[in-house]
Every structure is written in structure tokens, then in C-alpha cells.
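Of the protein chains in this complex, all but one are displayed in their positions.
What follows is chain A.
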């Protein structure tokens, strides 16, 4: 890892998410009252405004909402080309992420993807996505 890589810094609100990825799960907030899922981490349910929620393991699966191959990285911490994507999780929320281990020319909108948890260091495990071969018809 490049020394200048922007390592995520958890906040009190987001810490359970990062504990989840470290434990091998993609955990999202799920509302105790309406059952709605939300991403990014927020105080209230974005569907019904309830403050009651639990961090629950999501399926870690979804489909590509959109993607772009970045050829000109923002800082030297990144090596181009790489693929930034929005994944529509099976639970509903859209999640900004990367798609890895798939040649860019093979990526398509609506393609099935699954999370590929990747340890960055002892504290942070990132959550890029990759092709979900089991779901390719």
C-alpha cells in the first residue's frame, strides 16, 4: 500500500461497519421499526425516521448500477486504471465501491456482483466488489 493511501478513519457512527468487514461481514444499519436498510451510516432511518436500528449482516450481493474506469487517478496513492462503481445492493441501498478482479471491458451495468472483503491493515478491511459467478445465467 502506498504510504499516502487514504485509509478510512471510522467515526463512532461508522465503527460497527468497519468491525463487520474485519469480521468478514458487510454489515448495514437495518431499522428496527420498518425493516428498511440504509447506507451510508445515519442517525435516523431514512425511510421512517426511527432512531432504533441494528447493524445486520447484509448479503454482500447486488448488481452494478454504474461504473467508470479511472485512467487519471486523483493522487499517486492509486494506480490506474481501476474501476469505481455504484452497486445496488440486494437490500436496496446504493453503495460506492470499486470492482476488482474483472477486466473493465467485461463489466456491465446490471452485472451481478458480490463483496470481496480485502484487509488493508489490522484495523481496516475494505469492501470492493467482484463478479458473482454463481449468479451469471
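The rule is short, and it goes like this: a contact is a pair of C-beta atoms (placed from the backbone, for glycine too) under 8 Å apart; a residue touches a chain by one contact, two chains touch by 3 or more; residues count from 1.
As a convention for this text, contacts and distances are computed from a predicted model.
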Hidden subunit of the complex - UniProt protein name among "Carbohydrate ABC transporter permease", "sn-glycerol 3-phosphate transport system ATP-binding protein", "ATP synthase subunit delta" or "Thiolase family protein": "Thiolase family protein"
Selected residue (touches chain absent from view) among A:7, A:34 or A:48: A:7
Among A:44, A:84, A:102 or A:117, residue touching the chain not depicted: A:84
Positions on chain A contacted by the hidden chain, ascending: 5-11, 14, 40, 65-75, 77-78, 82, 84-86, 94-98, 109-110, 120, 126
